[in-house]
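Missing here is one protein chain; the remaining ones are kept as they sit in the complex.
Then we have chain A:
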Amino acid sequence: MSLYRDTGIVVRVQKLGEADRIITLITRKFGKVRAVAKGVRRTGSRFGARLEPFGHVDVQFYTGRTLDVITQVQTVDAFGSPIVADYQRYTVASAILETADRLCAEEGEPVLRLYLLVIGALRALAGGERDAALVLDAFLLRAMAFAGWEPAIVECARCASPGPHPAFNVAAGGAVCARCRPAGSVNPGAEVLILLDALMVGDWARAEHSSYPVRRQASGLIAAHLQWHLERGLRSLPLVERRLREQAGVPEAEQHAEPHAELDGPATQR
């Protein structure tokens, strides 16, 4: 196979030599692909800005000896512009890309569900209709479910007794009942677990009616759960800009109407 073609999301770019870059993509059919884009840093490059992070592109590759070479690129969705125009969205989108890159360890192994999740999350961010921090938390929960680390929310992580349970323990794997509760568990409050469940199943109406302190607690639990499983922390997660209080005016739920294909359906369907 000397030439092959696929659609993918640009998740990382690294400088190579004088004017080249190594582009890391998560593609629909071939999973993670690292390929060289020659001359892409020159102002007159035929690739232009298509191979920038957050780009959803249709790419033709030439199979190389060590790394494949990108020969043609066409934009499918230009998520970059609207994301970069808002710093919070930019930091959130960066965390999404880094998570996807880390969860997709093996090159060439198909990760269709993760690919669709990333596209759904970037589309939601580029649309700007949902709170960026909620989009990130929903993505992280579902990405963890993809990796096999889905936190237990409605039943006890140890004995599987039905909840709601008051305690949450990252090491145990999520919510824990009073009998199984290990030392060092936190008591996040019922509203936090309701928000986690809403984000997991895609119930945006419920998620967007949550208060900001509840969102902050939920984000903390999700980040702790993710970093526990990843073992090495994400560089971008501490830099994610989170709003500290609700903005005055119309409640967010009233501003959103259009559903997003990948992030709206129940997680179990994917």
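Heads up, the rule we're going with is that contacts are C-beta pairs under 8 Å (C-beta built on N, C-alpha and C of every residue); 3 or more make two chains touch, one makes a residue touch a chain; residues count from 1.
Just so we're on the same page, contacts and distances are computed from a predicted model.
According to UniProt, the chain absent from the figure is "Recombination protein RecR", selected among "Recombination protein RecR", "ABC-2 type transport system permease protein", "Beta sliding clamp" or "NADH dehydrogenase".
Of the listed residues A:L3, A:A85 or A:A105, the one in contact with the hidden chain in the full complex is A:A85.
Contact with the chain that does not appear here is found for just one residue of A:F47, A:F61, A:F146 or A:W204, A:F47. Where chain A meets the missing chain, the touching residues are 12, 17-18, 43-44, 46-50, 52-54, 75, 78, 80-81, 84-87, 90-91, 94-95, 97-98, 235-236, 238-240.
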